[in-house]
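Left out: one protein chain. Kept in place: all the others.
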Amino acid sequence: MTRPDNRAVDQLRQITFTPNVAPHATGSVLVSFGDTRVICACTVEEDVPRWMKHQKVKGGWLTAEYNMLPYSTLDRKQRDITRGKIDGRSSEIQRLIGRSIRAVVDLKLLGPRTLWIDCDVLQADGGTRTASITGGCIAAAIAINKLMAAGKLKTTPLKQLVAAVSAGVYQGTPVLDLNYPEDKDASVDFNVVMTEDLNFVELQGSGEEATFSPEEMMGMLELSKKGVQEIVQLQKAAISAADKPDTDALTDLAAAFGQK
Amino acid sequence: MTRPDNRAVDQLRQITFTPNVAPHATGSVLVSFGDTRVICACTVEEDVPRWMKHQKVKGGWLTAEYNMLPYSTLDRKQRDITRGKIDGRSSEIQRLIGRSIRAVVDLKLLGPRTLWIDCDVLQADGGTRTASITGGCIAAAIAINKLMAAGKLKTTPLKQLVAAVSAGVYQGTPVLDLNYPEDKDASVDFNVVMTEDLNFVELQGSGEEATFSPEEMMGMLELSKKGVQEIVQLQKAAISAADKPDTDALTDLAAAFGQK
Amino acid sequence: MTRPDNRAVDQLRQITFTPNVAPHATGSVLVSFGDTRVICACTVEEDVPRWMKHQKVKGGWLTAEYNMLPYSTLDRKQRDITRGKIDGRSSEIQRLIGRSIRAVVDLKLLGPRTLWIDCDVLQADGGTRTASITGGCIAAAIAINKLMAAGKLKTTPLKQLVAAVSAGVYQGTPVLDLNYPEDKDASVDFNVVMTEDLNFVELQGSGEEATFSPEEMMGMLELSKKGVQEIVQLQKAAISAADKPDTDALTDLAAAFGQK
Amino acid sequence: MTRPDNRAVDQLRQITFTPNVAPHATGSVLVSFGDTRVICACTVEEDVPRWMKHQKVKGGWLTAEYNMLPYSTLDRKQRDITRGKIDGRSSEIQRLIGRSIRAVVDLKLLGPRTLWIDCDVLQADGGTRTASITGGCIAAAIAINKLMAAGKLKTTPLKQLVAAVSAGVYQGTPVLDLNYPEDKDASVDFNVVMTEDLNFVELQGSGEEATFSPEEMMGMLELSKKGVQEIVQLQKAAISAADKPDTDALTDLAAAFGQK
Amino acid sequence: MTRPDNRAVDQLRQITFTPNVAPHATGSVLVSFGDTRVICACTVEEDVPRWMKHQKVKGGWLTAEYNMLPYSTLDRKQRDITRGKIDGRSSEIQRLIGRSIRAVVDLKLLGPRTLWIDCDVLQADGGTRTASITGGCIAAAIAINKLMAAGKLKTTPLKQLVAAVSAGVYQGTPVLDLNYPEDKDASVDFNVVMTEDLNFVELQGSGEEATFSPEEMMGMLELSKKGVQEIVQLQKAAISAADKPDTDALTDLAAAFGQK
Partner (left out) sequence: MTRPDNRAVDQLRQITFTPNVAPHATGSVLVSFGDTRVICACTVEEDVPRWMKHQKVKGGWLTAEYNMLPYSTLDRKQRDITRGKIDGRSSEIQRLIGRSIRAVVDLKLLGPRTLWIDCDVLQADGGTRTASITGGCIAAAIAINKLMAAGKLKTTPLKQLVAAVSAGVYQGTPVLDLNYPEDKDASVDFNVVMTEDLNFVELQGSGEEATFSPEEMMGMLELSKKGVQEIVQLQKAAISAADKPDTDALTDLAAAFGQK
């Protein structure tokens, strides 16, 4: 079995993070997993949702919105507002992103504010949901660092990082981080969200039109664990770089957009 | 650790299936997992969705809708149409139900028709999505048997049965088939959809506000497998009973509603 | 003239009421008028609508929602939320149900709470709106009895019972309580809502595509009056039974579902 | 008992019909019942609804839309599109208008076209639904006359006229044609739609918050019959006038608007 | 070049204003520019929008809604609520009407109330947006005069009048106040909103499918200025007449509707 882009079965695509692409957001990053590109932004609102006030829940909230830009797919994707309703798949993904990042944020420590995580897909080539979680965590980390630097937070509410990766069974073999051509042919769609201390946050495996065996599942879990470990290292470097002066930003950004 | 209702960690709640509760549907069943009750119905439409015609996809389709009736919860749940949009959680669950049952249906063999699986929750006490998948499969089986009996199908498109069950970590211990009081306190929400030959169809584990370890995950998988095996036996009995004369239906139905 | 099911012109279909089908509601009942089955539930919300607070109206409120489940008709009926708007006919019927039951409830005595009457049609065979009013009144009565038993109400706000029945002109003769085959062929659709002291609450006669004479109207009124008198006796028995221990519930329920 | 505007119990308000207020419609009329003013227009579309084509129903269709202009009430009424959904009451009224006028139109004779009856309330002072039916029938008659004159119809599909009027019990006495101050205090809202040969088309009596006796009902029916007879004479004059040269139109129009 | 209705290039259509057509509004007027007729109403709400309270903005607000009645066009125009969304063009026009009239109203002096300007097009023959602004200003002036007369305002917030007119290039020549046949053939759609002291409030020129030269632009501006000057005189007369006894209203109204 050879993968379409000749990667090893346990090899991630090239991953880059370009911070501050949306300067009006408190934190933002352009994430690339190969040809998949997602703009992730974290905006701070100094208020909490109505239900929290109503139920007198203490602390803050974090919520996510996921959206595919119309030109992110090979055939233009109609905007939700034109269709008149939110895409079922998008709704499901944004709930997943929100749950995943909330698992590593201490909402009590966050105080009475809301972190909005916006993920807009610029180019879709497989793995947009895992790229969104991975990038959303970076955007949140940058935003929280700014709140710390501004003295609005004393203790960081970010307990640890969270990252996500996909796996699947391609031509009978479990492989890591599927791109679109692999995804289309794979018999399983497997997404794993893990913390940097390698516990699970979310685990979703689906074999639409097909099933998968316990052995295949174990293989995909193993690959995912390896992938998450590598991604977490890249996240840490990106968060650290975002706080430094901007001198290298140009090169990073160029690298992110340049591989076309 | 003692479970609120004194069940063993690997013990299912009492499960009953009362067929034909909605006589205008082609197949229907009232499913109970303890105090969780769902009306599952399968209606046959002799047409396929527009996208199948447009893309010239052969065969049929199966789609699901999931809905909580307003009086199914302890506080009345507003209807979707009153809120003006479908509930995000419902949308996610109905996509899951559809994918799960499609995994065991040969859509080519089904011919140019659509099976609508409707799941309306009459009473919610934990595990409504797994009860819906389990009952939806029964409703589909009954409907397909009617199509066979009417000569509209020569070969059954139902390849095997599919069943679903939940598991979770309750007070530090993995347990099977959580009811609502357990679910509220559990640190993980784990749903497993498996075929009768014990392959996976869907696997969803989520530790909102928390994480779970690889060991906990393995424990929950083991329990789920045991649970699915038992449920499949009950499904087979119910499908077989639905095709027999109605003499026992009264007793079954009374049993289903009687445990209040 | 012979009616399709051989009933006398002034004969009701078999009517049964099975209480407590939706145990999370404060009061609930499964109503059958022949093959028409409706789940009626009454849920208590300890709050009043915004407009009452705004206009400083004292007392409580009662509102109804009516919905046909997708599998209640011979051809599957699309859900309102899928169509994106509430069905005009449903909207009209739920306004009628609300007005009818409010006519016998002293909203001042109810106190600052809302009674939600939900009517979900499980099987439609003519007369779903009259079955809903009749059953909605029972569900409200059961709920109010529970509020009384719990000491939340000192005096019952239910002044008397309300019941509803349909009539029509079938093959030139006024007949009582039309089922679907009769309804389709009848030239008038006549619905009467009366109190147990035999005053009118609502009177709706419509001769779509046709007209009806004053004599036909008087005949249908006479039949309706007789029907309401009989129904009220059955309502009283059902409300009384719902408050007794559950020993006979199994048999009642079986009888309700059993006539398939 | 004295009525607020000193009318006799069986006396209609001043009724006027000003034809051709909306010249782009095929037929139009400004209806006044006292201070209630409604613009009724009939537009012809040379097509039938999709469901008629789909079900291969022969002939034409007639449908109505009812709308209160925002400045028709003493407090501004928000537009439906701003609220995002059609007003339940409006939806019910427009279904009533449609059914009422269809009862006197032979849809087969109409041929494959749709008559749209639009009723926009300019000023609401009680009885807008009965004014709409009465005026909608005139607009339809004018439009049908134009189709006849243009040779598009050989035989008129308008079998006879239809008119509507309200009645109620005001301070214990049945009275005819309630204005808003009476309507607010009346214990019953009674609307009668009759043909010119004095058969019933629709009959709607509602005693919200109250009930009404059989004797009161008979009294209101008697008044309504008298009212309809008088209104039909005025309708005939208006339809006839609309076909004559416009010389008197100015005076009619001035009279219609002038009583302020 | 001859204009279809033989007007001079700088000649307005016959313009009439009939006040008080919607007596429940605080101010109202039926505007005619030739065969274009718009009902303009101003309703006073003793409250301000939520955003003003939230942002603690002092004073009042003025907002406009524009709507084409279904029978205003030669082919029936579907209502917005039936389509489920507001017409893009209508939304743009109502924003323009609101901005234009706010430019001459001192919102601080208006006090904490909202002026709603409703413009419903009864007949569309070109220039409905300019007729709406022109008539909306009259309706606002009448309403403000009533507030002054009632002692609710001490100083008028209406600083001066605002009027609007269209121009275009028809068969190569700039012309004033296009009717529909001219509008359809014109290569530019030019709308000018000016105050009575001849400053600009809004200027919108659009050459869909085409472009226009600086010289043509100057020609249209010159015509528009002349048109606005004439219209302002007519507005003043109408506002003044609306405050006088109604003796001449009949004649005015008849004249407005009479030219069919």
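Letters A, B, C, D and E mark the chains in the order given here, with residues in each chain numbered from 1 onward.
In this section, a contact is a pair of C-beta atoms (placed from the backbone, for glycine too) under 8 Å apart; a residue touches a chain by one contact, two chains touch by 3 or more.
This is a predicted model, so every value here is computed, not measured.
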item: Shown chains touched by the chain that is not drawn here; value: A, E
item: Contact residue for the chain not shown (choose from E:Thr173, E:Ser213 or E:Gln233); value: E:Ser213
item: On chain A, residues whose C-beta touches the chain left out of the figure; value: 18, 20-25, 28, 35, 39, 41, 43, 45, 65, 67, 69-76, 79-82, 85-86, 116, 118, 120, 122-124, 246, 249-251, 253-255, 257-258, 260
item: Chain E, residues in touch with the chain not shown (by the definition above); value: 85-86, 88-89, 91-92, 95, 99, 102-103, 195, 198-214, 217, 221
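Just so it is clear, only the chains that are shown with their structure count from here on.
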item: Inter-centroid spacing, chain C versus chain A (mean Cα positions, whole Å); value: 51
item: Chain B residues counted as touching two or more neighbouring chains; value: 85-86
item: Pairwise touch network: line, ring, star, complete, or other; value: line
item: Which chain pairs touch, all of them; value: A-B, B-C, C-D, D-E
